[in-house]
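Got a structure here, written out as C-alpha cells. Questions coming.
Of the protein chains in this complex, all but one are displayed in their positions.
Moving on to subunit A:
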Amino acid sequence: MSASLLRTSVVRYALRASAPKPSTRAGLAGTAFVRGKATLPDLPYDYGALEPAISGKIMELHHDKHHQTYVTSLNNFSEQMAEAKQKEDITAQIALQPMINFHGGGHINHSLFWENLAPTSEGGGEPPTGQLAKAINESYGSLDAMKEKFNAALAGIQGSGWAWLVQDTQTGSISIKTYANQDPVVGQFRPLLGIDAWEHAYYLQYQNRKAEYFKAIWEVVNWKAAEKRLK
C-alpha cells in the first residue's frame, strides 16, 4: 500500500467528512473508509499473535479501545469541521485543526503500525531485503546499527510519541525521526516503519522497563511492509 495515499485520503475525508460520496479508497490495506467516515481496520493477525514480544491483552486494548477512540473522535471532529466549513466559520475551523491532527494522526499512525508488525510465523523479525536493506546498510552500516540508533531515539522521547524510519521524499534518503504525541509523518517525509512509544503500547507487560519493549519489538517487525512503503 502507499503511505502517502493513505495520508491524502485521511486528510481529504477529514475535511469533508459529511460528503455523501462513497469512498473509492475503501480497499486500501490498513485503513477503511465508508462514506467519508474512518473505520477501525481489522488487525491482520490475532491479538495474541505477537506474543511474547507484545501480550494479547495489550494488543486487544490498543486496537479495540485506543485506536477505536481515535477513529471515533476523528469522525466526530471531522463532522464539526464540515459544519464549520459550511458556515464559513474560520475561527472554529482553526480551533478544530489540532483535534484533527491528534485524532487523525492517531488513526494513521496505528493503521501503519499494525501493518508494519507481524507474527514471527508470518515473517515478523525477518530482516529486510532489496532496496531497503541496501539503504539501511548505506546509511547505518548494518541493520543492528540502525536498530541501536532507532532504540536510542525511542528512549529519548520525552513524553508520548513515536519513532519512525522515514524516507525523505525530496532526496530519497532514509532517516530516523521522532514525533510527539500523535503527530503523523506528513510533508517532506514518508513513513516506512513506526514504533509506538506511548506507555499504553507496553506498560501492562513491561511497566517502567521500556528498553525491554524496544528490544523485543524487533522480533515482530514486518520488514516486508516497510519495503513496500519505500519508493
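Quick note on the criterion: contacts are C-beta pairs under 8 Å (C-beta built on N, C-alpha and C of every residue); 3 or more make two chains touch, one makes a residue touch a chain; residues count from 1.
The rule is short, and it goes like this: contacts and distances are computed from a predicted model.
Of "Superoxide dismutase mitochondrial", "Mediator of RNA polymerase II transcription subunit 8", "Eukaryotic translation initiation factor 3 subunit K" or "Macro domain-containing protein", only "Superoxide dismutase mitochondrial" is the UniProt protein name of the chain excluded from the display. Check A:37, A:66 or A:85 against the missing chain and you find that the one touching it is A:66. From the options A:128, A:161 or A:194, the residue with contact to the unseen chain in the full assembly is A:161. Contact between subunit A and the unshown chain involves residues 61, 65-66, 69, 98, 102, 158-161, 180-182, 198-200, 203-204, 207-208.
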